[in-house]
Every structure is written in structure tokens, then in C-alpha cells.
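Excluded from the complex is one protein chain; the other protein chains are retained at their positions.
Then we have subunit A:
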Amino acid sequence: MSIRGGNFIDELRSTENSRIGLYALLLAGIAFYLFPVETAVMTMFKTESAFARTLPFAPPGADGFTLDALSTAWNTLRPGLINSLLMAIPATIMSALLGSLTAYGLTTISWRGQVGVVVLIIAGIFIPYQAVLVPLSQFWFRVFPGLAEGFINTLFGFITGGSWQYPSRNGYVQLLQLSVTHAAYGIPICTLLFRSYYQSISEEMIEAARLDGASAFSIYRNIILPLSLPMFAVTLIYQFTQVYNDLLFALVLINEPASQVATQRLAALTGGVVQSFNTTMAGAIVAALPTLLVYIVFGEQFAKGVAGE
């Protein structure tokens, strides 16, 4: 910076100008991202006729305001939302936990054939959902029930004297199977995320823990796990969004109406012959609420994890 007064003022002014420019750009960015959301929220509170009369982003006005669309969407989606949460929360936690354990085993513990396993896991990320649909349904509809029946009937048959039968594929069993499928399918990407994070953890620290007498599991439990909390936030958000938004696996694995998940319900809500934009928008907003909540809850940790702190 120059010591001449005039220059100093000029510089100050130009900093101010660039600051104004920056804020203008940021505000434009906010408007650009929030505009569709605002439009959706406005549409959700409009009657059909108000929607036809007003601009999409304009507020409904007193005569065009209604909660009907929202309540229809809510009533249709509610059972689906509960099912989705029942299915997605355990699936997310399981794949994050298993991914973290796998990554730990592949980075800080050394054993023969590690590279092969890493290659298989990375390959697992790239298997498209469509490619596994047939084997997946075969497994859950035929192979697994056969195995389970054989095992459980034998076991319980022995205990109860033959009066007990394996229950049919009812609603909750279907949800559980969908959950397990998602958990398994999420392991590769979670492993990869955790692995790159664990590779950055100081090797000397792990060695110090070994010299301190900690077992492999104790090192995981006391050192690695507490240090991976930011990474857990990243995988939880990513994996939850992924599982929650999936429709394909749900369509294949769930055929009981009572155990349909939110995405299936949303499809039913919007898939009618007559398009009613207000219920569609209300449905979209309601269905998006859980993911929004997850982002808000884990946001700070997520930022830390992404920044690699």
C-alpha cells in the first residue's frame, strides 16, 4: 500500500466497491437458488384457480389461499415418511459404521491381499442399481426365504414341537430387507470416504497407541472413532439422502401398500392423469423435509469433514 494519501483513499474506495460487488453476487446467488423453492412454497398454498390466475412465484392472496393441497399431500405421504425413516435411518447408520470399520481394517492394520479387497470395494461403487435388480429380487424372494425357513423352522420347530412357521414376507420384513440392501450397497462408497480420511491420520499416533498397549479394536474405539466424527457427518448426510431418495429398489422389493416408502407415495401422489400442481409441490416439500433436517443437524460437522479438519 502506498503512503500517499490520495492513493490510500482510492484503494479504500476500490475495496469498498469490490465488497459491494461481492455482496451483490452473493445475493444474486441466493435469489437464484431460492427462487424455485419460493415458487414451490407459494404454489403449495394456492387453490387450483389461484394457480391458474397468478404468476407461479407470486403469493396466493387472501381468496386464493388454501391448506387443502398440503393436507392431501401430508395425509398421502405420512405413512410413507414413517416407513422411509424406519428403513433409511438404520441403513444409513449401518453403512457408515461398516464403511468406517472396513476402512480402518484397510488402512491402519496391514495384512496380505489388502489391495485386492480395496479394488473390489472400489469396483462395487460403480455397479449400477439396474444391474442387480434381478439377482436382488431373486435373493430376497426365493433364496433367503428358503434359507431362513429351513433354519428358523428347524430351530423353532425343535423348540415348539413343529407348531411354528416362518412368517410370510409381510410389510416390516420387506422394509427390513430394503434397509439391509441399502446398507450393503452403501458400504463401498462409505469405505472409500473413510479410507481417504484414515490415510491422513498420523501413523505415529497409531503406533503410540499400540505401544500404549491398545488392541486393534481399542484403537478403533478410543482413537479412530472419536476422530472420525466429522467424516461420519459427511457419510450420514450423503448416505441418508441417497437411501431416502431411492425409488428403484423400493419398487422392486416392496409390494405391500402399507409398507411403501415416501418416494413411492410421492410417485402415486403426482402420477395421476390430472396434474394438480399445488398437491405436487406440497408433496415435494413434505418429502424433502427429512433430508433438509439432516443437513441442518449435521451441517457444521459436515463442513468440518469436507474441509478435512
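Here is the rule we go by: a residue touches a chain if its C-beta (ideal position, glycine included) is under 8 Å from a C-beta of that chain, and two chains touch if they have at least 3 such contacts; residues count from 1.
By definition in this document, contacts and distances are computed from a predicted model.
Asker: Considering only the chain that is not displayed, what protein name does its UniProt record carry among "DNA-directed RNA polymerase subunit Rpo1N", "ABC-type D-xylose/L-arabinose transporter", "High-affinity branched-chain amino acid transport protein" or "Copper-binding protein"?
Answerer: So the chain that does not appear here would be "ABC-type D-xylose/L-arabinose transporter", according to UniProt.
Asker: For the chain left off this view, which of A:S49, A:S71, A:N222 or A:N255 is in contact with it?
Answerer: A:N222
Asker: Tell me which of A:V117, A:M205, A:L251 or A:A268 is the one touching the absent chain.
Answerer: Selected residue, touching the omitted chain: A:M205.
Asker: For review purposes, identify every residue of subunit A that touches the missing chain, sorted by number.
Answerer: 202, 204-205, 207-215, 218, 222-223, 226-227
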